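This structure is in C-alpha cells; I'll ask about it shortly.
Shown here: the complex without one of its protein chains, the others still in place.
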Amino acid sequence: MSATEVLRTPHPLDFDPYKVGHGEGGGHDYVTGHGEGGPASKRVIVGYGFWLFLLSDIILFSCLFASHAVLQTATAGGPTGPQLFDPMSVALETACLLISSFLCGLSAVAAGVRNQLWTQVFLFFTGIFGLAFLLLEVRDFTSLVARGASPQVSAFWSSFFAVVGCHGCHVTVGLLWLGTMMAQVYFKGFRPNVMRRLVCFNLFWHMLDLIWVALFTIVYLIGEGR
Amino acid sequence: MTDERHMDEEGNVGDVGPGFMNATPESIRESVQGYLIGFVLAALLTVASFYVLRTGLIWAPGIVVMLAVLAVAQIGVHLVFFMHLTTAPDNTNNVLALVFGIIVVVLIIGGSIWIMGHLNERVMPMYPSM
Partner (left out) sequence: MFGKLTLNAIPFDQPIPLVAGAFVFLVLIAVIAWVIVRGHLPYLWHEWITSVDHKRIGVMYTLLGLVMLVRGFIDALMMRSQQALAFNAPGYLPPEHYDQVFSAHGTIMIFFAAMPLMIGLMNFAVPLQLGVRDVAFPTFNSTSFWLTATGALLVNLSLVIGEFSRAMWLPYPPLSEYRYSPDVGVDYYLWALQIAGVGTLLTGINFVTTILKIRAPGMSYLRMPVFCWTALAANLLIIAAFPVLTATLGMLLLDRYLGFHFFTNSGGGNMMMFVNLIWAWGHPEVYILVLPAFGIFSEVIATFSGKPLFGYRSMVLATMAICLISFLVWLHHFFTMGAGGNVNAVFGIATAIIAVPTGVKIFNWMFTMYGGRIRYDTPMLWALGFTVTFVIGGMTGVLLSVPPADFLVHNSMFLVAHFHNVIIAGTLFGAFAGITYWFPKAFGFRLHEGWGKAGFWLSFAGFYITFVPLYAVGLLGMTRRLQTYDVPEWRPWVLAAGVGVLVLCGALFCQVMQFIVSIRQRESLRDETGDPWNGRSLEWSTASPPPAFNYAVLPNVQGGEPYWQIKRRAIESQQLTAEPDYKPIELPRNSPTGFITAFFCTITGFALIWHIWWLVGLGLFGAYVVFVWFAWRDREEYVIPAEEVARADRARRRAREEWLAQDAAREEWLATHAHPSAQPVGQA
C-alpha cells in the first residue's frame, strides 16, 4: 500500500482514483493484469482494447488466407498466379511498406518527446510511402485485369483479389486515419487522448506490415515456389 | 525487460499496453536504435525471402519451408522491435491474447485446408475443368 503511494505521483486533482479507466488502486501487486491493483490506466486499457481488435483483424485475414489456400488450384482453365505476377513490383511494394512502418515508429519516438515538427514530418512520410505502396498495388491490379486475370475469371483470382484487396482497403483506411491524426496532433497537441490514438495508429500500421509479410510469402512467393 | 515498473505519463503503474514505449529525451537514442535494428533485420529477412526463390542453392521442396521460416522470423521481428512485445510479467495479457489469436488462426487455416483437402480427394469433380 505504502509502496504504491511512493511510486505514484500525486494526482493533480483530488479526485476519486478509481474513475473509469484511471488509477491503479490500493492493492499490493502492481501488475493489474493479476488483479490486485484495481482498474488499469486508460492508456493500458485503450492499448489493450486495440490489441484485441488487431487480433480479430488477423483472424479475419486468416479466413481469406484459408480460402486462398483452398482455392489455390481452382483456376478454372484461366491463367495461374506465377504466370502473371511481377516479382519486381511486389518487392517494391514490400520495401515501401517496410520503410513506411519504420518511419511510423520514428514518429512515435518524436511524439514521445512531444516534438510537433518531427512528429508531423515522420507521419507525413509514413503516409507518402503508404500511398506509394497503394499506387503500386493499383497498378498491379489494373495490369493483371488487362492481362485477363480479373476476379471474375476464376475462384483463384477471386481469392487473390479478395485477400490482397482487403489488405489494400486496410491501408486506405489507415491513410485516412493518418491524415486525421496529423490534423489532431496539429490542432489538439499531444494531450493524453491524442497520444493514446497515436499508439493505436502505430500498432495498426505495424500490423498491416505484419500481414503483408504473411501475404507476400503465402500469396506471391509460396505460390511461385510451388 | 527492465526491472523497474512502467509508469505512464499520468503517473500510473501497472501493466503496459501493447505498443508501449517509454520515449523520453534521455532514451531517444535507445528508441531509435530499437527501430533501426528492427528495420535492418526485417529488410534482411525480406531480401532473403525473395532470394531463396531465385537461387538454386536450396533443395526445391525445402523452399516452401524456408519461406515459412523466414516469414515467421520476420513477424517475430515486427512484434518485438516495432510493437514492443516483451516477455516481462507486465506484458502477460498482451502475449496471452496473441497466443489465443494464433491458436485460432492455426485452427482455422489448418482445419480448412485439412477438411477441404480431404473432401477434394474423396469427391470426384464432375468434369475435369473443375
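Lettered A and B in written order, each chain numbered from 1.
Methods note: contacts are C-beta pairs under 8 Å (C-beta built on N, C-alpha and C of every residue); 3 or more make two chains touch, one makes a residue touch a chain.
These numbers were taken from a predicted model, which means no experiment stands behind them.
The hidden chain makes contact, of the residues A:S107, A:T126 or A:S154, with A:S154. Along subunit B, the points of touch with the absent chain fall at residues 15, 93, 97, 100-101, 103-104, 107-108, 111-112, 114-116, 118-119, 121-123, 130.
In the full complex, the hidden chain is touched by subunit A at residues 14-16, 18-22, 25-27, 32-40, 44-45, 48-49, 52-53, 55-57, 59-61, 63-64, 66-67, 70-71, 74-76, 151-156, 158-159, 161-162, 176, 180, 184, 188, 193, 197.
Here is the rule we use: only the chains that are shown with their structure count from here on.
Centre-to-centre spacing of subunit A and subunit B amounts to 13 Å, using the average Cα coordinate of each chain.
Contacts from subunit B toward subunit A in the complex involve residues 5, 7-25, 28, 31-32, 35, 38-39, 42-43, 46, 49-50, 52-53, 63-64, 67-68, 70-71, 74-75, 78-79, 82-83, 89-90, 92-94, 97-98, 100-101, 104-105, 108-109, 112-113, 116-117, 129-130.
Residue ranges of subunit A in contact with subunit B, taken from their complex: 4, 7-11, 22-24, 30-34, 37, 40-48, 50-52, 55-56, 58-59, 62-63, 65-67, 69-70, 74, 76-77, 87, 91, 94-95, 98, 101-102, 105-106, 108-109, 111-113, 192, 195, 199-200, 202-203, 206-207, 209-210, 213-214, 216-218, 221-222, 224-226.
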